[in-house]
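All protein chains but one are shown in place.
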Amino acid sequence: MTTQRRIFAAICRQHIRLSWRNGQTVLAVSFLFIAITLLPFGLGPELKLLRALAPGLLWVVLAISLLTSLERLFQADYEDGALDRLLLVPLSFEAVVLAKLLGHYVALVLPLIAAVPLAGLLLNIEAARLPILVAAMLCGAPALVMAGGIGAALAVSVRRGGLLTVLIAMPFYVPVLIFGAAAARAGLQGGVDVAVDVGAYLGVLAALSAASLLLAPFAIAAALRAALR
Amino acid sequence: MTTQRRIFAAICRQHIRLSWRNGQTVLAVSFLFIAITLLPFGLGPELKLLRALAPGLLWVVLAISLLTSLERLFQADYEDGALDRLLLVPLSFEAVVLAKLLGHYVALVLPLIAAVPLAGLLLNIEAARLPILVAAMLCGAPALVMAGGIGAALAVSVRRGGLLTVLIAMPFYVPVLIFGAAAARAGLQGGVDVAVDVGAYLGVLAALSAASLLLAPFAIAAALRAALR
Amino acid sequence: MLKALENISAFYANPTRFMGLASRLHGPLWALAVLLLAYGLYRVAHVPADYQQGDTVRIMFVHVPAAWMALFGYSFIFFASVTALIFRHPLGHVAARAAAPVGAVFTLLALITGSLWGQPMWGTWWVWDARLTSVLVLFFIYLGYIALWQAIDEPTRAARAAAILAIVGFINVPIVKFSVDWWNTLHQPASVSRLARPALHADFLYPLLIMGAAFLVLFLAITLTRMQMEVLRQRLRVRARAGASENA
Amino acid sequence: MAEIENLFSKTQHARDAQCQAEGLACRRGAALVFEDVFFHLTSGQALCVRGANGSGKSSLLRQLAGLLPLAAGALTRPNPHKHTHYLGHADGLKAALSIGETLAYEAALAGQGADHAADLTARLGLAGRDWQYVGDLSAGQKRRLTLARLLLDPRPLWLLDEPMTALDEDGRALVGALAKAHLASGGMIIAASHEPLGFANAELVLGAQI
Partner (left out) sequence: MAEIENLFSKTQHARDAQCQAEGLACRRGAALVFEDVFFHLTSGQALCVRGANGSGKSSLLRQLAGLLPLAAGALTRPNPHKHTHYLGHADGLKAALSIGETLAYEAALAGQGADHAADLTARLGLAGRDWQYVGDLSAGQKRRLTLARLLLDPRPLWLLDEPMTALDEDGRALVGALAKAHLASGGMIIAASHEPLGFANAELVLGAQI
């Protein structure tokens, strides 16, 4: 293992360990469940309605849990000096950022998506339809993480940072939600041409994720550098 | 003004000022709007459906914004030493806690509820029905704040505190949501006996709030004292 | 980085060229804006009431140009930011910052006039229609951009951060537009009676174009004035700094 | 400096105030940090607590402030709510507030109007910074700001954790002058420090037996 890879892995592992240790992982997952549990109380218990809405609701809840978890993505490191430390490692800062984003994906997004099938059952989605929902989320989530990361980085040195993160990231969430929900709905309807549709939607989601993956580390690194003081 | 009242007011004002300055107020409100804006992307844009679900969705979104804002209610003060300072003022600690809770109600809950009518319009609730929704929220919100406060206090010295807050507060949220959504639904249907219904629901909400208001400051103060080290 | 900073200080210390040009343009631009606006409003007042919509049709002459300016404003910010970042021309930051609130106000105007128009036409203030929704999202993008400028009080840091956001956000605009279009055409709300596009004949078209030109010139005039104010403010700051270090 | 002494000459703390520890012990987590600590302090005296890193100096001060339970032993001390100041490592300052706002808040907690805080910035060496955010201050400037508490509210017992940290010479002189004025007016001080403190007239060494 080269030194650079070792450092990359260490940063990624550190992020995962801290997310776990500070309870962010468990918090995000339980947030998902709590939102899903509270919804029937708010909407009234009509199961049919819930089933029809379930994929969309799950997407929105996923997006909001992610947004909440991303809001402070770089904040603690910025305040306690850990970001200074990361600027002084023999690795390009873009790579450092990528390591942290990857860590966030593993520590938060994967557990959240892993919780979706169970939450889906609570909302009475047919079990056979869940794989498509999960696949769509796996394809689309990187874009959500990258967008939230950009917001978090731009807001890091800022009073009212949380607001900024949310405001900045929100427009990026719109396309992902639209295609994600569409894929899930198409998946739920079943049929012959549906497979084609679902494939196309997943493709769009993956393309959005790939594009953001190319762009975001640079934007984030630039934003964090500009925030230094 | 006696010294004690002056101190009580100062703590309350300080909490409000910090919520505003750190952007928590604006964040919570924009979080509400963003959640409401993202929902149609997940659920699809059909107005009728949205209108039917609107009060319940608004309640759930309110509860979740509040829960998110409460999660770190005492955390920052605990970590930076401000809580130590508050234990050394010539005021009973229960009163200090009440001052902070009151500050939170003014700084976060009131703006959130004030934003509900506009959010309601986006979801196409009939304007005439909004007052009942808002009244129910005003009655029920103190209970939500108190429950969240107890969770936050118990979790303050704990790694994975966030999770604890949410888990502890959750059971208290369910009754408020049930009655709150029921009041809003009753209000939306209209009719003669509805007024009676709505009145009863509001009464229950107010009673829940009053009970929690009596209990919570003591529980919270005790929990925070136990967390000291 | 260092060079950009030097550029900025050099520029603010002596932005005479821009200020000279601006002070010459300032008067004529405002005069043109007022004239066009007055003439446009006069023409609008004399447009025959629509057989279908009655007088509410007049909202169009504010609504449509405002919507155009909402889009134009964001493109303006994007190009100004690119200029600032790539060519290291600090005037770009100033222009982008000055234009943002103006664009946001036009966006809000489009939203409000649209809503006002929607109430009589569609029987509702708001629909999750593709075009409406994407304007709402654009409004959020404006808000984020302005909030970012206001949140950072060090000008050079704020400028960099805002430029990054402007560029990233601009890439996002067509994506949002495209996906929202697609989203809504798939799930067309049947309940909403939609207005067929009014075939614009000359009676409507010319006043509309005049109002469009008026709004454009107005946009430019306000933005220019805001830029002048910003430069003056920075100049005062530089002076105050110089004064402070001399006194010390 | 003259002004500071003036301020305190108005206050006179009770001459019979005292602070006494008998067989104090402290537990953190599973570890017994110290035990069998004895001292006795009366009006006008200052105690300097010394000891290696981790010997429990900060913990002892927190016990005295009522912020940490005693594992054993007994304390006689002024009421923490009314008669004790505690300045610890965590300063409780809020980055998002300006110096002026912070001082006004401290004045209110001391039961006084904001006007009492007006000339404090100058006295703390922060003149002309009323509008600066606390988050933008240097380490020493923050430290100076925390001293405001001592000036705003005359309380007989001061608990100071490493009071000289981050301060320049001027700042150290300020703390020294404050402490001496406080002792002269009948107050008591217990300070933990790794540096010699000019105003201390007794020493307590923690962890010496280990």
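Letters are used for the chains, namely A, B, C and D, taken in the order the chains are written, and counting of residues starts over at 1 for each.
The working rule: a contact is a pair of C-beta atoms (placed from the backbone, for glycine too) under 8 Å apart; a residue touches a chain by one contact, two chains touch by 3 or more.
Just so it is clear, the model here is predicted, and its values are computed rather than measured.
S.K.: Which listed residue (D:Asp36, D:Asp119 or D:Asp170) would be found touching the missing chain in the intact complex?
M.R.: D:Asp170
S.K.: Name every residue on chain A in touch with the hidden partner chain.
M.R.: 3, 6-7, 9-11, 14, 17-18, 21-22, 77, 79-85, 87-91, 228-229
S.K.: Write the list of chain D residues that the hidden chain touches.
M.R.: Considering the whole complex, chain D reaches the absent chain at 28-29, 51-54, 58, 89, 125, 132, 136-141, 143-144, 162, 165-172, 194-195.
Just so we're on the same page, only the chains that are shown with their structure count from here on.
S.K.: What pair of chains has the most C-beta pairs in contact?
M.R.: Here the largest contact count links A-B.
S.K.: Counting in whole Å, what is the centre-to-centre distance of chain B and chain C, each centre being its mean C-alpha position?
M.R.: Here the centre of chain C sits 37 Å away from the centre of chain B.
S.K.: How many angstrom lie between the centres of chain A and chain C, each centre taken as the mean Cα position?
M.R.: 31
S.K.: Two or more other chains touching the same residue: where does that happen in chain B?
M.R.: Residue numbers touching two or more other chains: 21-22, 34, 37, 41, 44.
S.K.: Mark out which residues of chain D touch at least two other chains, giving numbers and ranges.
M.R.: Each of 96 in chain D touches at least two other chains.
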